[in-house]
Structure formats: C-alpha cells, structure tokens
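Input: a single structure, listed below in structure tokens.
A protein chain is absent from this complex, but the other protein chains hold their places.
For subunit A:
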C-alpha cells in the first residue's frame, strides 16, 4: 500500500506529480491511500510530512520505476479541466477518485463521455459543487468600502469577507480582478485570501478572520432589496434553493428576509383594501389634452397614392393585421406604365415594410435588369398586403392567403389600379391572377398569355419569382427561369409598342437604357 499525504488546498500540481509517478509505476488505485494533511484523525499518518517533501517513500520497494521508463502519461484535455476543479472540493475521497479515473483512462480513452459511469458521475458531481460554490462566490461577495489612503490620486479600497465551502479562492480571484480593475480590494476567507492593487493579484493560504466592516451604502441596497420584492408572490423555497441559508450571515440584505416574509400577507391585504381612488389631477389634465390633441399624422390629399398608403397602414379588414408587423403597400411612381402584382409580402418585406425586398425580390430585380426593365419606373405591389405565416421555431413559414383574405384586400389593389392606371399589369402567380380576374380561371391555362383587363389595359400572366426558387430540380429550374425571362421580354416589347402608339411624351421612359 502506497500512502500519499497532500495539503489539500485545491492545488492541482500537488496531486498531479505523485499521481503521474504512481501511474508510471503501475500502482493500481486500490493500492494507493491518499491522505489529506491534518485530516487523518490524529493517527500516525498525521505526522507524515506531505508529498513532495518525501518522494522517496512513494517510489520505494518493488514499485520503483524501471530505469529509463519515462513514458509520457497522456490524458484528454477534458480530464485536466475536470481534475483541476475536483481537487478544490473538500471531499477527502477526491484524490483517490481522480486517480481511479486517471488509471482507467489509460485503457478506456472515451471514459469521460460515459456520464452514466459511477466514477465519472461522481467526479462531475464534485466538479459541479465546486463550480457552484465559485459561482456563488462571484454572486455573494459583498465589498465594503474602506477609508482611502492618502496620495495624489488615491484608488478606492474595498474589503470583503466570504465563507466558501471549497478551496475556490485561487480559481475565482481572477474574475474579481477582471471586473474590479480600477479599485483596490481584498477578499478574506477562512480558506485563504486574495488581494488586488491595480498591478498584482496576490493569494495567501492562511485563514483570515472576519473584519466586521460597515458600509453606509448598504442602507440603499437594503431599501432596494425590500422594495423590489413582490409580497403577492411569496416563494420562499425558490429563494432558498438559490440562496441557501449558509450564505446569509455575510449578506447584509438577508437580515430583512424574515420580516419581509412575515409582513407579506398583511401588505397584500392592505393593497387589496386600498381600492381604486379618485385619479390625481394631472391625470384629468392629460386626458383632456389627449382629447384635444392635434393629430400629427401628415394630412395628404385624398385620392392620391400617399393617402391610400397612409390609410392602409391601419387596415383591419381581415385578421391578418394582428399577426403581421405592418401593411406592405405597393411602391413606385403614380404614373407607372406597368404594375407588377405579387402574392403577399414575405418575412423580409414584413419587417422592412416594402414589397419584393427578400430572396424572391432579389431574383425579380435581377431578371428585370436582364430584360432591360427598370424597377424604379414600375409600380410593384402584392395582392394581399399583410404577411400570412406559420411560426416554426425561429422562422416564419409562408402560408398561402385564402380567398377571403384576397377578396378583402382586393379593395386596396383596385384603388392602386385606379390611381396608377398602368397600361400593362403583370400577374405574378395564381393568387395575383385570382385577385385581378375571375377566380375560377385556371392559372396554368393562362400562363404566358396577354388578356385585356380594363380600358386600354392589358394583363400578362406569369409565375411568381419565388416559384423559381422553390424548384428542386436543376433542369426544371433552368427551363422555368428561361420561360419567366421570356415573359419579362414580352413585358418589355408590349411597353415599347405602347410607347410608339401613344402620344404621351414620357411614354417610353420605362424602357431601360
């Protein structure tokens, strides 16, 4: 039986060295006894000097290494991180547990992935306890201000007293250094102390004593604690699960807790008893002012696109408005020669408030350009002005608007047609076709055809650009894209033909250069 005596202050190196030597000497875990200095119940081991001051006793007898065997011991990085944390735990069995893991890892390289293994589960339980203690230290240390030393530009000085469960000071002190860089501080605990002076972080292993300091700012903190508490939702167990009583003695606010709990019921009852009273005077004044307020919505002449757009912003004709971000009205010049009508805004359009700016819009813009058409001279809109979708996790899945929604929204589309009076209307997809014509007509029968629409007005039927994006088959997509390009070519031809027969001097401004 090999015995190793360690100081047990959370020093990973102190464990690593004998553990490595034992492993290289093939000493099985059951043949090692790990003893924490000062923990050995006063028996004879307590007198043993701690390792590594007496390395000879470790590598004695038959267990000494064969000369020249200095094989490097390798472990997964995860084990080092785990062990660094576990050695900080107060459990005397931790050294043996870590050595067992180290031993088994030589054969079972994936051991740490088996979280259901008893040793692994136990090690992670210790690690969690250390992590939690360290986290609670970050949360529950309370700095008290000390008088500032004299000097030209003195730094403010703070002191905290904390009682951790494990040996976590060395692990946790750098956090305070990174956070409270511009002040001097000392954190004193029964398990050692740490201090920062703006240049160096120092650690001391000696147990400290509670300095019993006062800080006047604590009074403000107590006021905050008492008032942020909602007495109508008393949940004492939930509080204690996260702020166990063992930490209370060093938390100034904890002294208030019993009183707050005891008074909760009475303060809720008092609240209920104080029923609504007469509103204060300024409320009356505010209500009056609001009633007489001059509306800051810009007044636009009715019968213009701007007026229609402003009115559509508040449209509640169908239920879609409750789910969408905003109305996406058409955009473009009010005397455009051509109007493109899509189905409905998508995710990006809904956020931006403009039609055809998402992925389908990019395709549309690109192909308009190829056909020699200029989008800024066209009027672009949708059959339905609010986005209809189904939420799926972090995304919104487009849903086809139903006939009722199309019918409700037709009112706006008709208004746009009346105000812009385009020579040519392009229906992009079946929904647009249904909104513009008799809904009983079949889209596939009319695709690519030019129909009469209104007085001196033509309708061209083609697909929606998002259709091209959705086609999975490469060859099919190419063919359909070419067909769509042809349709846009027809648009360009019809417009230039119209420009030649019209007397309108700006009639051909739509043709791109």
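As a convention for this text, contacts are C-beta pairs under 8 Å (C-beta built on N, C-alpha and C of every residue); 3 or more make two chains touch, one makes a residue touch a chain; residues count from 1.
Going forward, contacts and distances are computed from a predicted model.
Trainee: Name the chain not shown, per its UniProt record: "RNA polymerase subunit sigma-70", "Radical SAM protein", "PTS fructose transporter subunit IIA" or "ABC-type Na+ efflux pump, permease component"?
Mentor: Result for the unshown chain: "Radical SAM protein".
Trainee: May I ask which residue of A:22, A:160 or A:463 touches the chain that does not appear here?
Mentor: Reading the full complex, the residue touching the unseen chain is A:160.
Trainee: Which of A:17, A:326, A:407 or A:437 touches the chain that is not shown?
Mentor: A:326
Trainee: For the chain left out of this view, which of A:264, A:367, A:415 or A:471 touches it?
Mentor: With A:264, A:367, A:415 or A:471 as choices, the missing chain is touched by A:264.
Trainee: Among A:351, A:367, A:415 or A:499, exactly one should touch the missing chain; which is it?
Mentor: Only one listed residue reaches the unshown chain, and that is A:351.
Trainee: Contact with the hidden chain only, please: which subunit A residues?
Mentor: Residues 110, 113-118, 121, 135, 138-145, 156, 158, 160, 175, 177-183, 198, 215, 217-221, 223-239, 242-243, 251, 253, 257, 260-261, 264, 268, 271-272, 274-280, 282-283, 286-287, 290, 313-314, 321-326, 347, 350-353, 389, 391-396 of subunit A touch the chain that is not shown.
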